[in-house]
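First the structure, then my questions, so here it is.
Only one protein chain is missing; all other protein chains are in place.
== chain A ==
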Amino acid sequence: MSLWVDKYRPRELTKLDFHKEQAENLRNLCKQSDFPHLMFYGPSGAGKKTRIMCLLREMYGAGVERLRSETMTFTTPSNRKVEVMTVSSNYHLEVNPSDAGMYDRTVVIDLIKQVAQTHQIEINGQREFKVIVISEGDELTKDAQHALRRTMEKYVATCRIIMSVNSTSRIIPAIRSRCLGIRVAAPSEAEMTAILQSTCKREGLALPVELAKRVVDKSERNLRRALLMLEAAKVAKSPFTAQQEIPDLDWQVFLRETASQIISEQTPAKLEKIRDRLYELLTQGVPPNLIFRGLVEHLVNNCDMSIKARTLELATEYEHRMQNGAKHIFHLEAFVAQFMSIYKKFTSELLMDEF
């Protein structure tokens, strides 16, 4: 493993860099014979997955790190083939049902049930249950979640489910109540700086404090992003300097430019150009809610106080509608047009006042 994120990832609960108290609690949990379903929640890049892997290692030993990946094919009731990638060891199975999109219910029914029904082969010295890790659990559709709830109860003797979610709000209460929620908060800036420093030390590099702070700022307390940025920065310029340029995420820059274009000109022709840019973002797989968020952040930062509230209101309204729709571009453009409208009104009023 040569990417820094993987290379210096803690493998044991005792070696975790932050939330050590929580790690201790997890260790105690493993020592007991019983073990509930777990749900790790927190922002991305906070180390949920790392914690899950450490927990599994604590329970099953190093064998859990011998991973193999498989692609499984399922047939939906409508005779459509759905491919889902799974990563598994002898003791656990990791699956991302949202790969199947709207057919994730089939995956839950077929795969998880099948795994849950089979008993652990090697019984001596091990736990008598397997673990299914569901990553991006909040992407599961309601149907799939409902399919999951009974499975969780029925096969509790042979299987535990560990979910990794960003936000519990999209998990139905029935599942929330069946799981022990473990919140993994994003590391604090100090913690992140410490981690970056220690990583560079192990790599034999000197990291200026200033640069570390900038990286932490830029990464929005996302440790994965911070480490990747640092590594990319290292490739660009090897002995670090304090004023070194830190690479940005392309799509974020693109989004920012889009927002500033909205501010700069409000005409139908511009709106059409904005539409092209929005299409571009959607094509590249940027989720529309992230686009919304990015736009709103930049627009609100750059507009007058008097229309900030209105902008936010519009954003919530259109984003909510977008969740119920299928063509995201309509809603994005509608929001942009609305913002253009109020912004133009505001500027023209401003001009009128000046005269």
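We take it that a residue touches a chain if its C-beta (ideal position, glycine included) is under 8 Å from a C-beta of that chain, and two chains touch if they have at least 3 such contacts; residues count from 1.
Methods note: contacts and distances are computed from a predicted model.
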- From the names "CG15863", "Dynactin subunit 5", "tRNA pseudouridine(55) synthase" or "Chromosome transmission fidelity protein 18 homolog", which one matches the UniProt record for the unseen chain? "Chromosome transmission fidelity protein 18 homolog"
- Item | From A:S98, A:T168, A:T193 or A:T311, residue that would touch the chain that is not displayed | A:S98
- Item | Among A:G181, A:P208 or A:P247, the residue in touch with the chain that has been omitted | A:P247
- Query: At which residues does chain A meet the chain that is not included here?
  - Reply: 1-3, 5-6, 9, 44-45, 49-50, 53, 61-63, 65-69, 71, 83, 85, 87, 90, 96, 98-99, 122, 135-136, 139, 222, 224-225, 227-229, 231-232, 235-236, 238, 247-251, 253-254, 266, 268-269, 271-272, 275, 279-287, 290, 318, 321-322, 324-327, 329-331, 333-334, 337-338, 340-341, 344-345
